[in-house]
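Below is one structure, written out as structure tokens, with a few remarks after it.
Complex shown without one protein chain; remaining protein chains in place.
Letters A, B and C mark the chains in the order given here, with residues in each chain numbered from 1 onward.
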Amino acid sequence: MLVVMDAHVTPEQVRAVCDKIEPLGCRAHQIAAAQRTAISIAGNCGAAEIATLKEVPGVKDVVPVSKAYELVSREVKPDDTTIYFPNSKATIGGRELAIVAGPCAVENRDQAFAIAKCVQRAGAQFFRGGAYKPRSSPYSFQGLGLEGLKILAEIRERFGLRIITEAIDHESLELVEEYADVIQIGARNMHNYSLLKRAGRSPKPVLLKRGMAATLEEFLMAAEYIMSEGNYNVILCERGVRTFSDHTRFTLDLNIVPAVQRLSHLPIIVDPSHGTGRRHMVIALSRAAVAAGADGLIVEVHTDPDNALSDGIQSLFPEQFEELMSDVRQIGAVVGRNLRAGPGSAIWK
Amino acid sequence: MLVVMDAHVTPEQVRAVCDKIEPLGCRAHQIAAAQRTAISIAGNCGAAEIATLKEVPGVKDVVPVSKAYELVSREVKPDDTTIYFPNSKATIGGRELAIVAGPCAVENRDQAFAIAKCVQRAGAQFFRGGAYKPRSSPYSFQGLGLEGLKILAEIRERFGLRIITEAIDHESLELVEEYADVIQIGARNMHNYSLLKRAGRSPKPVLLKRGMAATLEEFLMAAEYIMSEGNYNVILCERGVRTFSDHTRFTLDLNIVPAVQRLSHLPIIVDPSHGTGRRHMVIALSRAAVAAGADGLIVEVHTDPDNALSDGIQSLFPEQFEELMSDVRQIGAVVGRNLRAGPGSAIWK
Amino acid sequence: MLVVMDAHVTPEQVRAVCDKIEPLGCRAHQIAAAQRTAISIAGNCGAAEIATLKEVPGVKDVVPVSKAYELVSREVKPDDTTIYFPNSKATIGGRELAIVAGPCAVENRDQAFAIAKCVQRAGAQFFRGGAYKPRSSPYSFQGLGLEGLKILAEIRERFGLRIITEAIDHESLELVEEYADVIQIGARNMHNYSLLKRAGRSPKPVLLKRGMAATLEEFLMAAEYIMSEGNYNVILCERGVRTFSDHTRFTLDLNIVPAVQRLSHLPIIVDPSHGTGRRHMVIALSRAAVAAGADGLIVEVHTDPDNALSDGIQSLFPEQFEELMSDVRQIGAVVGRNLRAGPGSAIWK
Partner (left out) sequence: MLVVMDAHVTPEQVRAVCDKIEPLGCRAHQIAAAQRTAISIAGNCGAAEIATLKEVPGVKDVVPVSKAYELVSREVKPDDTTIYFPNSKATIGGRELAIVAGPCAVENRDQAFAIAKCVQRAGAQFFRGGAYKPRSSPYSFQGLGLEGLKILAEIRERFGLRIITEAIDHESLELVEEYADVIQIGARNMHNYSLLKRAGRSPKPVLLKRGMAATLEEFLMAAEYIMSEGNYNVILCERGVRTFSDHTRFTLDLNIVPAVQRLSHLPIIVDPSHGTGRRHMVIALSRAAVAAGADGLIVEVHTDPDNALSDGIQSLFPEQFEELMSDVRQIGAVVGRNLRAGPGSAIWK
């Protein structure tokens, strides 16, 4: 349910609407857009009470929302969402392409620094690297944990890159939100609603990966879980789905990019590294993702992929990543996107 | 890696092997079977150290395990696992079929008691009912929580049924293990390794549902996560997977029953209610599951499905469930299974 | 569109309706059922012309059909279809289970006779064996062709088994309809509408296998293609679909059995050999198929599977097939089905 306010609404009038809604057990979310101010009422309020809202001063209209999700929807917020980062020119969403690069896992300080240096120079604005790794086997390397997070925080200081890293439970989320700039919820946890709610109470933006068998609606509902708790800074990420196809590890589904953009105002980026699982496909599918209109890429890069502790066979070599950045800049230009130079790139100065 | 011990091994000799393994950072799991005593070494020990184990007194052989999972595997434990419950004749695994029935969610005390009475009378030994519901929408009914668990505990007292209910995070698991007999990990959390590890440290058996896009190996690895922490009482559950097929909510994959039984000693039961999502298919697929060799069924039953707060359209009416129990008893007999009457059935006394 | 006739309709009245329909470019199919006589109008007639049908003497009502398929539908023909074979007690559909067994391909006369003898003795009424094999590789064994058909015809003479074999194009269909009792259209040709139409003009019954990615509706529409040409003797067959699951060659989808039975009057049998592709699963899934309500089974049996020219690893040994027949007889009895002894079984005399 969306309460659309008059053009010259006052903060007091908005407050008055919220005060009427919240005692009903629903939550009011204020949506400030270019064209209008509105209040989304998430949850199941009674029809009768809602009707009385129409009489509150400053209320222009009360309109139903046609989808199961609400805060995620373009009906509620028509304008694209852009996510900003304090003390940084980096953004996600909007005209600028967001490029996230780094190793699958933080293995040690030297490895992480070497890779960070490469991806910064090539123009990435964000660094990825797992400190907590959800692995299929309990006997596989599970990540460096807190030690990994500290290395990531050092990388931010040293290279000016914003840090994106995964949280796998409440405990790790607490630490990730302290050390990183964006909290990643991985594909395996997209249906972990308890974790989504916790992320929804975090002050940090959340990168939400699509579950490996999630429909578009389930994907958007998972984002709604986060937003319904008050964290509106959600970035969606396509990373491949499970199909019968066996020429890729997963089937990267680029079709979801225009599908999301039609229904939602949230930015969506693409992970061709997990999506294909094959190095020789990553460049082709990265180019394709940008051409399809994605808001950015998250790509695995490693200086020594043959000895990586995880996912080496899908990591790009640094020189491949540089070449990719050049292609992406040109393709972006065709589809109305800009690739701002990252903090360390030659073009930056 | 499996350390097979001599036929007349002593507890001291077993202890000596464990003492050699654990300082290496691996964990020793003792596997007592009808034919032999063995010690499974889960984790990545060095080949050199393992070689020295062959010289320890009482050690007959040290053999590699061919699969990524180990404790789950028939190579390590050839005999079928049966799970027993204190002060109860109910079992899961072995010759007896285990029948779990009840509503999707515990809605209130009256509803739960009415359904419990029906399923007990029809011969079920286990009662299901969610107190914590993982729902696609944050605005849907999320379960009664602790209040629901208390109702379930009352049902155990009143009807003699063992209780199976889902935990969705560490917090709810703590409560479920206090109030219930079996902790259910749902399909959406099959890849939530943090929760699996926590369940592995519980004294209660765990019912692990297959993820909606999990391969057989991933399913068994999820069970390995639980067992690697020392909880060997794991029950697997097939509940349908995501495919292109649209005549069912999910595609119930009965093929996995003989596939699991070939590779693993763990019991596997089938959930045709979630697997098909259509009432008129539940009876047919329940019969089929038993004929395929499943160790039991978990079925939704509701006295008033049209007004259920969740999943009503897939719940059986009590009389349908009674009829199903009769069919299952007869089909079970053909495939070498027995359906012991539940605590409240007429046949019981 | 269905024209329902009065209880005491005369053949002349039926003829009069047909004479009105056919000039409109539609085809009239007469449906004689226990409760009523009706005429299905397949195709796109104008609404105006149809309205005038209501005035034709003997017409009780003209009712729309809610599905895209019509002749296949229970709306048009409520009673189950049973298919009879001249000079034989064998049937498909109805109370009797139909068991089809034999090798993947007819390899030579001796092999086919040896297997026919085994399956006849175990109680099968139908013999399967490919003379035309649709193989993924052009370099694989493509079947014996006409020579194979002649061997199959000999088997009918010698063992009293009805013959089911695949046609892969118009040319082979011409020969199959001459030599065999049932024309099989394989999964790879389920969408080959030209072949379906040709089969629809054959006097012989057609066994239609579900395409490996066919939805229920597409499967029924393929049957409609055959029936719309006037051949009403169609047997549906589930044989596994393509999914991400890798523990079977295809995922046998038993859920479709009750789904078909609700929508259609046509018999449906199950092929667990192609559906699983693994010998050790065939028995379990055959039992399950019968328990799920299937009208029969089509199973690969081979006397020397290790040296079979195709699909050996999914073929049962003769003794396994005998054991299966015994299980199937007993499970059939539980679900209201009878397994009539085949022509050569000990019980037959």
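The definition used in the following text is that a residue touches a chain if its C-beta (ideal position, glycine included) is under 8 Å from a C-beta of that chain, and two chains touch if they have at least 3 such contacts.
All figures in this text were calculated on a predicted structure; none of them were measured in a lab.
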Which of C:Phe127, C:Tyr225 or C:Phe321 touches the missing chain? It is C:Tyr225
Please identify which residue in C:Lys89, C:Arg109, C:Arg156 or C:His191 touches the non-displayed chain.
C:His191
Among listed residues A:Pro78, A:Gly94, A:Gly293 or A:Gly312, the absent chain is touched only by A:Gly293
Which listed residue (A:Val56, A:Ala114, A:Ala153 or A:Ala284) would be found touching the missing chain in the intact complex?
A:Ala284
Tell me which of A:Thr215, A:Thr303 or A:Gln320 is the one touching the absent chain.
A:Thr215
Chain A residues touching the chain left out here are 213, 215-216, 241, 243-248, 251-259, 262, 275-276, 278, 280-281, 284-285, 287-293, 327, 330-331, 334-335
Sites on chain C contacted by the missing partner chain, in the whole complex
42-44, 68-69, 134-139, 168-172, 188-189, 191-195, 197, 211-213, 217-218, 221, 224-225, 228, 241-242
Footprint left on chain B by the chain that the document does not show:
242-244
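Following the convention adopted for this analysis, only the chains that are shown with their structure count from here on.
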Counting only C-alpha atoms to place each centre, which chain is farthest from chain C?
A
In angstrom, rounded to a whole number, how far apart do the mean CA points of chain A and chain B lie?
35
Quick one: report the Å distance separating chain B from chain C, using the average Cα coordinate of each chain.
38
Geometric centre distance via CA averages, chain C-chain A, whole Å
51
Which chain A residues reach two or more other chains?
242
